[in-house]
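A protein chain is absent from this complex, but the other protein chains hold their places.
Moving on to chain A:
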Amino acid sequence: MERRDLHRLAVPLAVVGGIVALAAAAPLLPLADPVHIEVSARLTPPSEGHWLGQDEYGRDVLSRAIWGARASLAVSFLAAAIAGIAGTALGLLGGYFRGVVEILTVRSAEAVLCFPPLLLALLVVTLLGPGAGTLIVALSILYAPSYARVAYAETLAARNLDYVVAQEALGARSGRILLRTVLPNVAPPLLVQFSLTVASAMVLESGLSFLGLGVVPPEPSWGLMIRGARSTMDQAPWLLLWPCLALTGTIVALNMLCDALRDVLDPRGRTVSANPFRAFVSGLLPATEPAPAPPALLRVDGLHLAIGHGPGALPAVRDVSLAVAPGETLAVVGESGSGKTLTGLAILGLLPPVVRVTGGRILYTGRDGTTVDLARLGEPALRRLRGDELSMVFQDPSASLNPVHRVGDQVAETIRAHRDLSAAEARRRAVALLDRVGLPDAARRARAYPHELSGGQRQRAVIAAAIANGPRLLIADEPTTALDVTIQAQILELMAGLKAQAGGMGLIFVTHNLAVVSEIADRVVVMYVGEVVEEGPVAEVFGSPRHPYTAALVASVPEGDDDRLSAIPGVVPPLHDLPAGCRFAPRCGLAEPACTAGAPALESLGGGRSTRCRRWREVA
């Protein structure tokens, strides 16, 4: 466990530890006798001798609160722990083995839930007699099924995960798989369950004690104190306050502890927190310079994007410039982490909250001929453009469609968001669009829900929605990556056909697949860790690359007849640890000392080509 983790746990752990220590140390503390009755001092307010006052029998409230904690804490912790162990075991076994084992464990545990809690407790008390021990047994039986259900559901989800199957493939025994692999991964929700159970057990303990089924008066417990104080609420309201404070304080501290524990046990780190206010303000900042010559369609000038805020912000995209002319297809190609998707999202103003524009311009000339900077346009103006003049197709068609609405209605909705049309007219247009994107039997399919369509058909529906209002610029982010090759070929042909028909629609095609780029695009921008490294017409860039990274990417496509693929050595550097100078130098065969000394600038080579390499003349 790292120091940072301990730091996170420190406060809640100290509070819970303090409460437990206080209760445990009750006999050692100089407290008044919690059961000593002094009727003459009945309902006395807090005083020097009795800091929290005296109750309806004149007993010291402070002393009773601390002694009472022993009973309340012991009962609720023990009951929650016993129920947790038993319930988790039942759930794990039932979820992992299914079948008969499931009936014997989870389903039979659920039968307990059919009994009213009080009836069940009465049954246990009749069998065992009253007392704290009985209470623990009753509460354990009561809470075990809820653990079993949580553990069961989590185990069901976990047992088909690859790393559980991997253990099976290794020949591990079921017991080992359950304890070493499944249990640690289903633990987080069980921890939450534990904190909820402890809290709820404390409350139930007070109720059962009142009925004489648990802690027996005059022994103190928080539940008994609340019950006692209730009858004298009018004369001494503070008496109600102390046990309630103790109860809620303990529960809150426990919840915090369990939450912190769950976070610490999750090894996948913490996320950067967003600052929506800062993002909002930066969106309002005016452009510092007057805009230069307006583009025919879109030009991105020196775009910088950062993830997070302050000194820890990661420069995800640096100085990216690109342009799309009407009717042109520009491919943005790069590996994961290259910033290609963020660049696409930035154009539409769809950046996630943690990412913000830190520099540059995104100049767009609209249908009405005016040029705006999309990077500084307010959200209402952007919303008017999105889905109308600018639209986007995402990688995963099932995530882009709302599962509870019919696809035809979703396309019609896009039209009505920007055009003043009747619902019937919009629906008629939607069917025509679905037909145009090649959805067979469009009139009937328009009434289908997304899950009733195949992946390829869903992507066609998403494209139909994207082109519904005749966009001037369509951004497609890996639109075929989730599809099979024969379906990918269909979608690529559809997009090429749509572009030819639409006349003048610009297309930005974001992808990692070089072969797809060479089939669909006119020009290509190659990105590497947030920078453009090469740009130019597709055939020229792939035919005779002028940057070692492009050359290496082309060579690593498994198409040649060589026995060995040529691989790029090393890994893409993480954003927080970018190499100085040329970012590709550590993996580059041509790197020389000068490459790591200073970052090369994007150099224009003429003919619409440019490269970010000092030694481009030597790139084979």
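The rule is short, and it goes like this: a residue touches a chain if its C-beta (ideal position, glycine included) is under 8 Å from a C-beta of that chain, and two chains touch if they have at least 3 such contacts; residues count from 1.
Following the convention adopted for this analysis, contacts and distances are computed from a predicted model.
Participant: Hey, which one's the missing chain according to UniProt: "3-oxoacid CoA-transferase subunit B", "Ligase-associated DNA damage response endonuclease PdeM", "Succinate dehydrogenase cytochrome b556 subunit" or "ABC transporter ATP-binding protein"?
Facilitator: So the chain that does not appear here would be "ABC transporter ATP-binding protein", according to UniProt.
Participant: Among A:L553, A:C582, A:C595 or A:V619, which one is in touch with the chain left out?
Facilitator: Residue touching the chain left out of view: A:L553.
Participant: Of A:L514, A:M527 or A:C582, which residue touches the hidden chain?
Facilitator: Checking the options A:L514, A:M527 or A:C582, the one contacting the hidden chain is A:L514.
Participant: Among A:S40, A:S422 or A:T486, choose the residue that contacts the chain missing from this document, as touch is defined above.
Facilitator: A:T486
Participant: Contact with the hidden chain only, please: which chain A residues?
Facilitator: Listed in rising order, the touching residues are 161-163, 165-173, 176, 180-181, 184-185, 265, 267-269, 335-336, 440, 454-457, 484-490, 492-493, 512-516, 518-519, 542, 552-554, 556-559, 563-569, 571-572.
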